[in-house]
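Quick one: this structure, given as structure tokens, is what I'll be asking you about.
Of the protein chains in this complex, all but one are displayed in their positions.
The first chain written gets the first letter, and so on, giving A, B and C; residue counts start at 1 in each chain.
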Amino acid sequence: MAIEAGLIAIGAGLAIGLTGIATALAQKEIGSAAAGAVAENEKVFGKLLIYMVLPETIVLFGLVIAFMLMQKI
Amino acid sequence: MPKQDVKPTRTELIEMKRKIALSQRGYKLLKMKRDGLIMEFFKTLSKAKDVRAKMTQDYVLAEDRLVVAKCVEGEAVVNSAAFAIGHNPSVTMGTKNVMGVVVPTKIESETAKRRVDQKGYGVVGMSARINEAANAYEQLVEDIILAAELETTLKRLVDEIEKTKRRVNALEFKVMPELQESESFIRLRLEEMERENVFRLKKIKTKGQKARKRPVT
Amino acid sequence: MFKPKEMGRAVIIGPKPMMKQTVDLLHKMEVAHILDFVPLEGETEIWIGAPENSSASLNEKLVKMRSGAKLIGLEDWAAPGIEKLSIDEVEKNLDMKIRTVELNILSASEAKSRIEEQLKRIEERICELRPFGGIGIPLENCRGYDGVSVFAGRVSDIKKLEQAISKLTDEYELFSAHGEKSQIALFVANNHRETAAKLLSECGYEEMRVPDGSGIPSRLIAEQESHKLGLLEKEDNAKKSIAELRKRHAQFILASEEYLSAEVQKAEAPVRFATTEHSFIIDCWIPRAKLGEIRSALETATDMEVCLEEIHISHEDEPPVLLDNPKAVKPFEFLLDAYSTPSYYEIDPSIILSFVFPLFFGFMIGDVGYGLLMIASGIAAMRLFGKDESMKSIGWCLMVSGIFASLFGVLLFGDMFGLTFQSGAHSVEGEVVYTWSSILGMDIPIKSLIHKTEASGVTQLLVISVIAGYVHIFIGLLFGIINEWKHDKKHAFGKAALMMILTGLFIFMMNMAGGILARWLESFKGSAPWVFDKLAPALSAGLTIGGMAVPYSTLALSLAGTALLVSSIGLIGLIEVLEISGHLVSYTRLAAIGVAKGAMAMAFNTLGIGMIASGNIAIGIFGVVVLVAMQMLVFVLGSMSSGIQAIRLQYVEFFMKFYKGGGTKFKPFGYERKYTIEKSGKAD
Partner (left out) sequence: MTGRGNYAYACARVKAKRAMLIPKEAYPRLLAMDVSGIMRFIGESQYSQETQELGIKYTGAETIELVLGKNLAKAHHGVLGFCKGELKELVSAYMRWWDVRNIKTVLRGKRYNAIPEDILKAIVPAGEYDEKYWAGIVRGSSTIEDVIENLKGTEYYGALVKTREKLGGDLSRYENGLEMEYYRRILDSIKPATNAKRTFIDFMRDEIDLVNFRTLFMTKFDGVEPKKIIGMLIPGGKMGKEDLHALANTDGFGQFMELLRNTAAYPAIKDEISQVESAGLNGVIRALEKAHAAAVERMSRLHPLSVLPVMNYITRKEAEIENLRIIVRGKASGLDTERIRELIMVM
């Protein structure tokens, strides 16, 4: 049981960690582009925010999965 | 010549007649010269008119091209290109004689026009608009030199015509009438003197006849 | 409310002599959104109008006044209570005053920039000299030799250099000063030049130009420094005199700038019109309700010479958008504009936005303490930046969100600054848990219905998030159907199909969370027996696929929805199924952010309160400092991320279901006056 619980916990950790990295990678480029555009024109901030936060859904999937896993411990 | 200064002598009369003949000949000659000059003047004038019209036209064009160059490339770039023009075209002027009038003429004509590779700036990367402005101004310089030559000629001619005209007029309206007047004065005077002489002789003659008729008492 | 104000398209036609009067009237009424005339290719009869003759000089004065305002720093100067000037007064001595102001400002700013120039030069000189400061030889000795080569610059390893050089020759002289990197001046006989250069480069040599001038560098630096001090004082005086000018002329410059701007706008208005030889045509949008009023005003002012004609709006026309919302909702319009102004023909979601955005924002914060802080900062923003329209809106949004946060804090989470009022039901034995009740030693009767930092609380939050998401997306799809209905019925059916799939998915998820729902709904059980006895079991009845219970209703709805989707917009619609499931999950960020913020606050609280409670005074004081700083951090970070996520849920998950945007804002021809008052005689 203890080993099983440990494995589940590791799985949950990986789910969050890896999706977090994925989100970060995606946001890096988008963020730098958004920073560039906003530096010139603040008005596009709203539109860029969408692009900027789009990848965050990835980490949320990770979070949900992790949470569902944690329920099983 | 005031007539009182004239000595009514026969020699003087002969002299007068000679003078009149001379001035008549001079008058004719001057009149011919005047007409010739006027003809030359009109000939040059029409040429000058053409040149001047062309110059004005080229000037407008050059101005326009320069404005365009300045507009498109900016004043700074045009100025910079102008710095590149290293040498100034030179003109050596000579003279020629038209009916005794000395008029200028271009003897050594180094053309102001240069091809794009001779203008002083590099061709590669040069703006065509600046080059066109330069071309137009070079053409204008050419025009100006030609116009200067013609117009100076015109001016000299006009001076000469004026002078000649004055001389002709002086001969016609002053010298010749005066001479003729003096001549006629002398002639009349001489005639008068002759008449007087005849009268005097007649008088002496009648006096002698009377004396002969009445014996001396 | 859900629609922008109705617009009418009007064409105003009149003879040219009447143009000025027409422009003046329209400018004053501020109701016409003028469309710039675009000349057609090859058209010769109708062309763009020429500006009024007065525009050249007006523009020139305006340029000068704006420049003057900038030079004396009027722009970023908060104008405290400047009195309005009447236009008569501005007009009366405009020319004369502009000339004086211009001269004053010009001389003052030139004096200042001269001093700044000198200062800059001195700075540069000092910069240039500084590397040589440590070398005690006069500058003139560093150059101008025939037989000797001089190397001046920095090396990284001076000892190595010295050894190497001394080995090479003794016809050298090395001056050095030690700093971060050693500065040297090396004199070598010319015949050793090449080898010396090689040696130097091995020692990390970096050449520096020997500055011009003569004298010992350190002395020169001191000289320059004293010079600089004098100049700094002068600069200070210059600044003071500019501040003086600012005080003296602020009112006039602001008023004249405004007056001139408005006049220029009027004088240049013909540039936006179409004109023929004798007449002008203005093409504009006017709120339909005002059309009649404007027509009669124009006719009376110009003796019927100018006429206004309404023309039929075709569907290609994109009327400008003037949103029509109640006052409390208006501030939320800026959130809409930051995304894109809605198109004239679609639903204006401002009202939903004005409710859901603060709801989500407040839910994520979910804390009375932070909520009250938000209300306070919102009010502060509105008070402090009263002139700035967008700051005022932000302040309002912050305040409303703060109210929601406080409500959630009190009613749902029982939280204040990350501490619950009462300890949770599932507290682990032996763990120290601080609550307001335990700290203050009294029982505060505010319960935490949901405990953010406990596993069960998180599950509950997730369920709430999904419910919120379902409702939100559902509304979005509903709007989508309404928008598309007039436009393209197929797309409307597609949206309906998505609705079905979404509902199926939602039932599936709720079925999974059945236990939690059952607990919440326990108390309602008696009141609606039909729902609980018939509907709920019917919805949740199903089969187990791969260990997951899938209700029949989900299957039925999904299949029906997919069939409808594919038949209405084709296979490409299946991508939207994926998207919509993703979007539903996306709402779990409501829970995630709330939990993350709560956990962060709790951690800092445990740390800080632990330090305060340690008994040691020093640690206690430090604990207070840490606690306050950390609380501020949590507040700022929390409200920033919550705010952004709350907006994102609107923009991405909500708007993508129906919102097109791309509308043009209604911009009436006119000028908002802040520093001048209309002429009294004309104010009829």
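Quick note on the criterion: a contact is a pair of C-beta atoms (placed from the backbone, for glycine too) under 8 Å apart; a residue touches a chain by one contact, two chains touch by 3 or more.
This is a predicted model, so every value here is computed, not measured.
**Q** Can you pull out the displayed chains that the omitted chain is in contact with?
**A** Hidden chain contacts in the full assembly come out as A, B, C.
**Q** Which of B:Ile20, B:Ile38 or B:Met126 sits in contact with the chain that's absent?
**A** B:Met126
**Q** For the chain that's not shown, point to the residue among C:Val11, C:Met29, C:Ile48 or C:Ile379 touching it.
**A** The missing chain is touched by C:Ile48.
**Q** Determine and list the chain A residues touching the chain excluded from the picture.
**A** Touch with the absent chain occurs at residues 29-30, 32-41, 44.
**Q** Where does chain C touch the missing chain, residue by residue?
**A** Within chain C, the residues that touch the unshown chain are 36, 38-39, 48-51, 55-57, 59-60, 62-64, 66-71, 102, 105-106, 109, 264, 268, 271-272.
**Q** What residues on chain B make contact with the chain left out of this view?
**A** Residues 64-65, 67-68, 70-72, 74-77, 79-86, 115-129, 131-132, 135 of chain B touch the chain absent from view.
Convention: only the chains that are shown with their structure count from here on.
**Q** Cα centroid separation between chain A and chain C, in whole Å?
**A** 23
**Q** Let me have the rounded angstrom distance from the C-alpha centre of chain B over to the C-alpha centre of chain C, please.
**A** Whole-Å distance between the two chain centres: 86.
**Q** In the complex, go through chain A and note every residue touching chain C.
**A** Listed in rising order, the residues of chain A that touch chain C are 43, 45-47, 49-50, 53-54, 56-57, 60-61, 63-64, 67, 70-71.
**Q** Would you tell me which residues of chain C are touching chain A in their complex?
**A** 335, 337-340, 455, 458-459, 462, 582, 585-586, 588-589, 592, 644-645, 647-648, 651-652
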